[in-house]
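Every protein chain of the complex appears in place save one, which is left out.
This part shows chain A:
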């Protein structure tokens, strides 16, 4: 999924591009969420005793549960989410999709085996792998979101690409997905872990593309080539080139064409019929709806419709659903508190840290024996971190 090893590569080579934040920090922000990705997460993660949640008729409700409560959690924190659903997959993805289908079949086989031997851990593992998001899941979630007053966007093609386009146009502050290729599609800011459960206490990763490019010393086109080289969903990559070498080659040769011309093709066999040019085009000009024409509107929720749908059709607990809709009403209705950074300009924060970094290096050189930690504070999740 996404770009192979990109997160680690960014973490290692452009550490300032990733910031860990609490959900509170996104107060007042509009965010475009890759719905298919979230649905998948919900179907896998929202479970009770290893089984998906179902209503009396045996229909899965995990996705609705996840969608309902996690959206409320975002709204409660002052975030204005909008969901973007996948359209048809791009033709270039057919190879990847075939592979995934193959893996599903294998998982199915293993599941049957596990069920025969009665190994419950394995049953659990493989049944999670069997999870598929069906068109029915999609349409149920869209229905629910519309009742909740949350805008839904249908992408003509890949949802990540549409999220990225919305963020680039400034319609939303950031794209939220777990897929790193959202960055390759040109999202200025990517949020990861936004739709994760609160219980996991996972900080939200905020990744800035301009910082990545700055710190890696790449142009956007070169970054896209780097992602293709790392391995994406749309074509094969060159065997034998790991993240390290990929970055090194891109920096040296600047483009995939030059890399092919210059490297030892015996050592690094180029895949047959490699369609990297098409993939590059796909990343540069993905098929998206013109974000200028999309209007995002947050309405007030239709409480009775939600109760009717979730409680009477899907067997949710009425009291809890009503509590949820109360929160939704309160926060979607209340006047929006403005953020200061819409009034004041941020002075590039990179000035000071880079200066300090240089000083740090100097410091290390002169007296490396000095080490210290600030145990007094669990700094990890906060903005600060103890000096090393």
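What we mean here is this: a residue touches a chain if its C-beta (ideal position, glycine included) is under 8 Å from a C-beta of that chain, and two chains touch if they have at least 3 such contacts; residues count from 1.
Assume contacts and distances are computed from a predicted model.
Asker: For the complex's missing chain, which UniProt name, "Protein transport protein Sec61 subunit gamma", "Snrnp sm protein, putative", "Cyclin-like domain-containing protein" or "DNA sliding clamp PCNA"?
Answerer: "DNA sliding clamp PCNA"
Asker: Taking the entire complex into account, which one of A:57, A:199 or A:340 touches the absent chain?
Answerer: Only one listed residue reaches the unshown chain, and that is A:340.
Asker: Hey, which of A:28, A:87, A:242 or A:315 is the one touching the hidden chain?
Answerer: A:28
Asker: What does the interface between chain A and the hidden chain look like in terms of residue numbers?
Answerer: Looking at chain A, the ones touching the missing chain are residues 16, 19, 22, 24-25, 27-28, 78, 335-347, 349, 352-353, 356, 363, 367, 370, 372-374, 376-377, 379, 382-387.
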